[in-house]
Every structure is written in structure tokens, then in C-alpha cells.
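Sharing a structure with you now.
For this depiction, one protein chain was excluded, whereas all remaining protein chains were kept in their positions.
Order of writing sets the labels: A and B. Residues in every chain begin at 1.
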Amino acid sequence: MPAERIPPGSDAPAAAAARRIGVQIDGVTKRFGAFTALHEAWLKIEQGTFMTLLGPSGCGKTTLLNLLAGFLEADGGEIFVDGQLMTETPPYAREIGVVFQNYALFPHMNVARNVGYGLAARGVPKREIAQRVDEMLALVKLADFGHRKPKELSGGQQQRVALARALVIRPKLLLLDEPFSALDKNLRGSMQVEIKEIQRRLGVTTIFVTHDQSEALSMSDRIAVMSAGRIRQVGTPDEIYRRPTDRFVAAFVGDVNVLPARLERRQGDQASVLVGGVRAQVPAETIEGLAPGAAVDLFVRPDALAIGEAGGGVPGTIAAHVYQGSHVDMVVDCPAAAGGRLLVRVPGTEAPGLWPVGRVVGIGPTAGGVAFPPEAA
Amino acid sequence: MKTRPFLALFVSPAALAALALVAALAAILQFAFRAFVPGSMEPGGLTLANFAALLRPLYADVFLQTVAICLMTALATLIVAYPLAYAIVRSRSIALKSFLLITALTPMFLGEVVRTYSWIIVLGNSGFINSILLAIGVVNRPVQLMFTTFGVVVALVHVTLPVMVIMLAAALSHVDLDYEKAATSLGAGPVRAFLTVTLPLSMPGIVAGVTTAFAWTFSAFATPQMIGGGRVPMVSTLIYQLGFSSFNFPFAAALSVTGLALTVAVLALAKAALAPLERLGAH
Partner (left out) sequence: MRRPLSHRLLGLAGRLAVALVVAFILLPAVVVTLSAFNDKAIMSFPPTGYSLRWFARAFSYKDFATGFRNGLIITAFASTLALLVGTGFAFALDRYSFRGKRTLEAILVSPLVIPHFTIGLGFLILAAQIQAARTFALVIATHVVLVLPFVMRSVYVSLRNLDARLEQAAASLGARPGRALVTVTLPLLLPGLVSGWLFAAILSFNEFTASLFVTAQATQTLPVAMYNYVREYADPTLAALSVVYIVVTATLLTIANRFLGLGKVLNVEHAR
């Protein structure tokens, strides 16, 4: 691809050393009547980053996206894009591209006019519009579709048009509002790869809103996990998955088991906890202030648990086997665990033979987890 | 502060139209309290005589008869319109749906004169119905249909049918067919499913349809004038007669004001009386 498509100054190697802030959200609050949809959100996003806002519906992620786009007005706080104050700027002057959940393609215009709409609004000469639209359609692999109407396209093609339409204006920021939710599962995977590739090539700062944690983990440079109108944790996908700093994040991202444990001792930034007599290593930062012997909740992934003979670890009874090809998910009835059940992921396929349904076993952690103070009852 | 581009541009013409309507109604109200000066278009001084005259049995009877005709027409229209509205909403064939919809709507757009004239040819002594009845020997002299309350009501049902169908169909289209299926799957027969599910859920449409049909019937002029021929007096024909035969505009205005008050009262009463029924369908 020719180099001139890359917006000047965004991701050239020389500039990489001193990355600038692309989006800065300073204490932004939004209320709808008595309901606070967004509670003092603070977030800094470096230029060129693919940032995901992840959370269940009603967590405030869509509200934040609408505030960024200018479709809503904040009740407090400021938003900066590329260092410019945006809070008072109307949507049409923000230079922000949006890909909507239903794509919102103009049904009465063909693909070329949809993509060229933003350029026409800026008074770009016709010939240049045609040229830039052609380039952008080629980039999203729809070179020969300019004359089609949106309803003559498949869901995946409509999404590419929506992406091309948002990118052709060379936005300072690209917003993606759950763009994959309308696609079937097979198409979803390939569109994710494609969008990520295009985003990296153009180096455009991107904010992606989703409730799908696997989508978030696979696509993002960084993730902000949100719940109940607050940003809970911001980090790389690995940090979010491996080192959640918040109970909600630990429970929301990935499968997790919660076991009652006791703090044994603290050593620097690590700590050890005991669960059913078995020791597990956890980061110390999430249980600061707790004394040795204090009760904690140990959050541990299904692949960080092992099944052993009864008598060791936490007692449980095998309830079901779920064959998954490369591994087997063992469902274990365990009165001590939160929810009364544990999920143990055992590599290979021998586990069901070794531990038949109904066998009384002992479960213990094999690798670390994360501990949090018990929830106030 | 939320911006509201073009607000003044959008609202001020509408406000002007509303102002004209309010001024027209105010003009009637003002005339209703003025004395009639025979032989002059200009009204005299302030008086309550116009309203006092309304209490005379002659005029009070016209009011009662008008209300009776309006009620009969509204209920008859409901019974006639319901099957058609149901068929329009539930029909699976698009061609049939379109045919029924256009059939139901066309009369509304024809206007009262064409429709009423057509009914004169149907109901007249040498008209369609009597010709058939005479030809097959059911009767040996024409049945009097013109100039009767029955004839007026039949033609009025035809006038109010389209608006009733629209309102019922709008309500029925919001009643999911799955509710009926669910009721049937729970062992209800089709009649029971209809009476316990569809009918209560379409109640808002029924209330809207009946009250609108009542108001439209009250408003009808050509039908009672042409089919009633003066022998089925209604408020509308009386007002026209007073205005354009006697030029007694103050009294016509008083009748109009009273008629309007009556319409509003009946609509409010119907709304209040039917509110419990309407709540049935609100879920």
C-alpha cells in the first residue's frame, strides 16, 4: 500500500519514541435524570492505540462513545482529542469517524456516495472525492461496489462500507460501536482481523465499544473495563486477564472460580494464600491492609486448578465432563466455592476416565490467582 | 444547553394556524352571546337569549336525537369495521391486504356528497334495494328508506367506517399473533382466545374508533341533510338552516358552541367510562 495513506505524523518510526496523547477524558460525568450513566471517567489514550471499552450493557460505555462523538453533552468534565478541547465542539466539527452498530448507511445513496458523503460535506472537489473514494473502497476490498445500494450488500460488505465512510475523512479518532454484533460468527472472526489490520496500517486512534470479552482480548492494544458507570481498570489484554485489580474485572473477563482462602503472608509485591491446605501465589496489591490469617476470596482461572484424590485441597464431587477437543472442562460440585461449583480445565482427554462423574475429589490451585477482600455481606 | 436549530422556523407557521383556529372559535363564542337583528348580518347587543332558546323542546329534541343517532352509528360502525380491520392486519396475502385496505379507505377520500348521493340511489323509492325487493315480490310497494333515521344511520356508518377501520387496524397490528397462538396452545378455543386476548388488547383502538366515529357523525351535514331531507333533523342541519335560511347567525353560533361543548363532554365521558376497559389492553 502506498505510504501517503498514512496520516502525517501519526505513527512514523521517528515519532514512535515520543507518543502523543490522542484522546484525553478528564472527569467526564453524564446523568440522565436521577441516573448517573457515567461517573467521573478519566482516561488517556495514546495516538494510534486500539482502545476497547468493555463492559456489560448499561455500564456506560455507549454513553461515553456518544459523548466522544458529540451526540450527547456531558454534565461535567472535559474531552480532548489530539490536544484540542472538544467538549463544546458540535459533532460535525469534531473530525471523528463513527462506525455504528447497525452501520447507519444512507439507504438512498449508493456505496460511492455514502463513502464520499463526508468529503462532499467538506467541499472537496468532485474529482478528488472520486479518487479518494476509490482508494478507500480498494482498501476495504470493495473496489467494484461503488454503484450498489447498501441493501444490495451482505452484512460484512455493509460494515466495510461503514468503515470506509468513517475513514475517508481521515479522522483524528475512529469510534466503533459494537460493529460485529450483527454479523454471524464465522464472518465476525475474519472482519476482526481485517479491521485490526486496516487500523494498524492507518495508525488511527480507535475506540471500540463491546460487551464481548473475547473480542476485546483479541483485538485491543489496551482495554478499559467498565461497570455501573465507572471505569474499573485500564490495561493491556494480558494485564486485564492475568492481573485484574478489581473484583468485577476478575469476574467479568474470562472464566473464573472463586474459592475462600486465608492470607498466609506477604512478601514484597507478592503474597501467598492457603486454600484447603494448598498454597497459591497472588499479587499483594489487591489485598493491601489485610493481616495474615485474614479471610480472602481467591479468583483462579479454570486452567490454574488441578484435580487430585480426596483429602487434599478443597473437597468436591465430579458433576459433569464437557469435552472440548484439546481439553476437557470438568464441572465439580463444591459447596465451599462461590456458586457451589467449580470449573477445572484439564489438558488432554484422559481426565474423564480418571475422574468419573460422582467421584469425590480434592481441588487445589496449581498456579497463581488473584485475591480480593471478601465482599461486605 | 441543548441546541434546537430551526425551532422558530418549524413552529411559528403552526402557531399561526392554531391562532386562526382559536380566533374562529372565539368568533363563534362571541356571536353566541349577541342578539339577532332580523334582516341584518350585524349582530346586536349582548344577550343570553340564544342559549335560553336552546332549552325549548323543539331544539332540545334535536340535540337528543343527534346524540342517539351518533351513538347508534358509532356502535354499528364498530361491529361492521372490526372484521375488516382484523382481516387487513391478519391477512397473509399482500394483494388481499392491499385490496381490503384500499376498499376501506376510498370512501373516506370521496367526500360526503358523492357518498351520500350514491346512497340516495341505493335507498330511494325507485332505488336499488326497492327495485330488487319489488322484482322478487317480497313487497308490493316500496319500503320507505329515504327520510328515515334508519337510512341516515346506514349512510353514516358508511361515512365513519374508514376512520374506524384505520384506528382498529392500528391497534390490532400491535397485538402480536403469538399471543393468540399462546392462548390456543394453552387450550383456549379460537373464540375464547379472541375474547380473552385479542379483544382486550385491541381496546385502545376500539375506544379511539368509537369516540372518533361519534365526533364525525356529529359533524356530518350532507348525509342527514340529503338522506334525512329535513325529516331527520340533526344539529348540523339545524345550524345550516338557521344560518343560511334565516340568517340568524347568533343563534347558529349558540347551537355550534353548545354542540362543541356536547362533543367535548361526550368524548371526555367516553374516555372516563372506557378507561377501565382501555387499561385492560394497556399491558
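The rule is simple: a contact is a pair of C-beta atoms (placed from the backbone, for glycine too) under 8 Å apart; a residue touches a chain by one contact, two chains touch by 3 or more.
Predicted model, so just to flag it, every value in this text is computed and none were measured.
Chemist: Touched by the hidden chain, which of the shown chains?
Modeler: Every shown chain touched by the left-out chain: A, B.
Chemist: Going by the contact rule already stated, which one of B:Ile166, B:Val197 or B:Val210 would touch the omitted chain in the full complex?
Modeler: B:Ile166
Chemist: So which of B:Ile102, B:Val138 or B:Ala272 would be touching the chain we can't see?
Modeler: B:Ile102
Chemist: Suppose we count only contacts with the excluded chain; which residues of chain A make the list?
Modeler: Residue positions of chain A that touch the missing chain: 69-71, 90-98, 100, 102, 104-108, 117-118, 121-122, 165-166, 169, 175.
Chemist: For chain B, enumerate the residues touching the unshown chain of the complex.
Modeler: 4-7, 9-11, 13-18, 20-25, 27-28, 31, 41, 80-81, 83-89, 97-98, 100-107, 109-115, 117-122, 124, 126-128, 131-132, 135, 158, 161, 166, 169-170, 172-173, 189-191, 211-212, 215, 218-222, 226, 235-236, 239-240, 243, 249, 252-253, 256, 259-260, 263, 267
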